[in-house]
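Left out: one protein chain. Kept in place: all the others.
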């Protein structure tokens, strides 16, 4: 103990060691560390003189720290991870390097990436500020055994929302929930059935769209599921959620490709072979999550940072390693021809699910983020939607109230 | 001669200011001493507290997206206050804050005072030590552990709380009182707007009562045995000793602890934040406290100016509550009548 105390004292005296010329600091959140632990030694070997260190913080903490660093112009690393939910508001604020500029020339690689993810990293000025490193193409995971037990054909069940609900009614007779939380359904309808030129929540003139048909439909479908008692009202990332997967009380889950790794590794490892993956119901294509890499303007070592970003995002080697190491799905379309995609996945009863993920990834429509999306998201999904589902508030009234709140906040 | 005279004169002239100066420096020193004692507070306040306060005042009349950097602030006058004061979510959050402050604040003290008294007067040193330490444990438990544990306890289908209620409804005598339980199962403690606030309040009470027990124990320890003995000689029973002897003596501690609860509870953030999984205050924003809301506006929505305005409105709220408390209880509470 005494020794540690001394060591601590020594580190107290030495104020921040200065960075050497070719040291790159990578700021992110777990599980990037597991990925980097494997990649960094190789990279350092092939790039003599470059050394890479990383700092991980919990997801929310990382973005809070990054916000502070961008606000004050100091403290950020050379390469930073930005989650898809924040990317729209972060890249338009001027804190990141313009990667479309000649010294980076990111535009040249635009064709290599999944279209929708690439455009999410584009600023309102048309320049590229962030490069997608992993994406979350949306699929429906379902329990094969439960579908069989009620004699349902999954292809038919996902034709549209009515058939999906019909499937839920059959399940209910066996005391099985169709889905953990009906809110997921509303959310994905809102995020995916967007008309050309519209944003998630605003049209091109910045007028909120939340009372439009898309939102009414989303809320109504979710409400119907809830009112008929087809969902378990189970919050994601709680013990009950995992339990539902384990003991087969929940039949489907709409989520990103990455959920597979979690299901298989720790959420419900004993249910291997009982699962399947399909397209989302009603023929929609959407995504859950995704991360981007960017270089803050305050970075000390931009050139090497860019080289490292290119390695992580634009080489099949690193992208495929990510899929293997931490189950993150590649944003680089060139990887989709790799043999790994032909692998049949035992957990999904031998299904070649990665081909499905890749197909979905290429079909997800590109939607440009708009100012105010974050606010509208909270007010509509976390605000109005749960008032409708849990408190029985009228759909149209809830959406009207949400629109009023959005108009006040977003100008 | 004239030189000597002038010299003497000179000395005389010189001594008078010197004496005055010495006297002055002595009284200056005397006046300076209290300031020297409180100088740590003043220096640290000026360095670390004042600037952030002024910064947030400045911020509250600007529009600022923090990720755009310091230079991007835009003066908007009182627009932030105007927007905030007519914001339904702000009023909702202030209502939640006051509700939680009262419901989770009052029981803390009603529990802590008698328990501390029992511990100090009723138990021997070792045992008291042991009990106090265990009751203090919730206060030292990290928030992550707290949230993990209470999520399990409150879980609707398999949570211990619901299982316990079901168990009670099956037991012979208790079933009279708990017969309604099976009808309302599963009780969704954290996902229904009616129950969210009480559920949060229970966690807050659980967590901070131990802290108050320690403060009150320190208070009861200042009451000397002689006073109890004297009271006993006068024929006071244990209850009277508590009410007439011990309680008045610890008034400054009650005052301190209540002040801390008022300020702390009106700033309540962590417990509602983790128990709603950071989901914008939970269903129907029933768990959205004012601090939570200003966090949301500033760090999620990236509208720091607006968040600063909320923080000053909250500050005003707390200041009013504390002033009322000081006005009514301050004279005795601060010990100025002693």
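So that you can tell them apart, the chains are marked A and B in the order they are listed, and the count of residues begins at 1 in each.
By our rule, a contact is a pair of C-beta atoms (placed from the backbone, for glycine too) under 8 Å apart; a residue touches a chain by one contact, two chains touch by 3 or more.
Simple rule for what comes next: contacts and distances are computed from a predicted model.
Per the UniProt record, the chain missing from the shown structure is "Sugar ABC transporter permease", taken from the list "Hydrogenase formation protein HypD", "Sugar ABC transporter permease", "Aspartyl/glutamyl-tRNA(Asn/Gln) amidotransferase subunit C" or "Peptidase".
The omitted chain makes contact with just one of the residues B:98, B:185 or B:263: B:263.
Within the set B:33, B:173 or B:233, the residue that contacts the chain not displayed is B:33.
Of B:28, B:78 or B:144, it is B:144 that touches the chain left out of the display.
Residues of subunit A in contact with the chain left out of this view: 1, 3-5, 7-9, 11-12, 15-17, 29-31, 34, 53, 55-59, 61, 64-65, 68, 71-72, 74-75, 237, 239-240, 242-243, 246, 258, 262, 265-267, 269, 326. In the full complex, subunit B makes contact with the omitted chain through residues 31, 33-38, 40-45, 47-49, 51-53, 55-56, 59, 66, 115, 118-119, 122, 125, 128-129, 131-146, 148-149, 152, 155, 157-160, 163, 206, 210-211, 214-215, 217-219, 221-222, 224, 227, 249-250, 252-253, 255-256, 259-260, 263, 267, 269, 290-291, 294-295, 298-299, 304, 307-308, 311, 314-315, 318-319, 322, 326, 334-335, 338.
To be clear about the criterion, only the chains that are shown with their structure count from here on.
Centroids built from CA atoms put subunit B at 38 Å from subunit A. Interface of subunit B with subunit A (complex): residues 65-70, 72, 83, 86-89, 151-152, 155-158, 188, 190-193, 277-285, 296, 299-304.
Subunit A contributes residues 60, 64, 66-68, 70-73, 89-90, 93-95, 233-235, 237-240, 243, 374-375, 378, 382-383, 386-387, 390-391, 405, 408-409 to its touches with subunit B in the complex.
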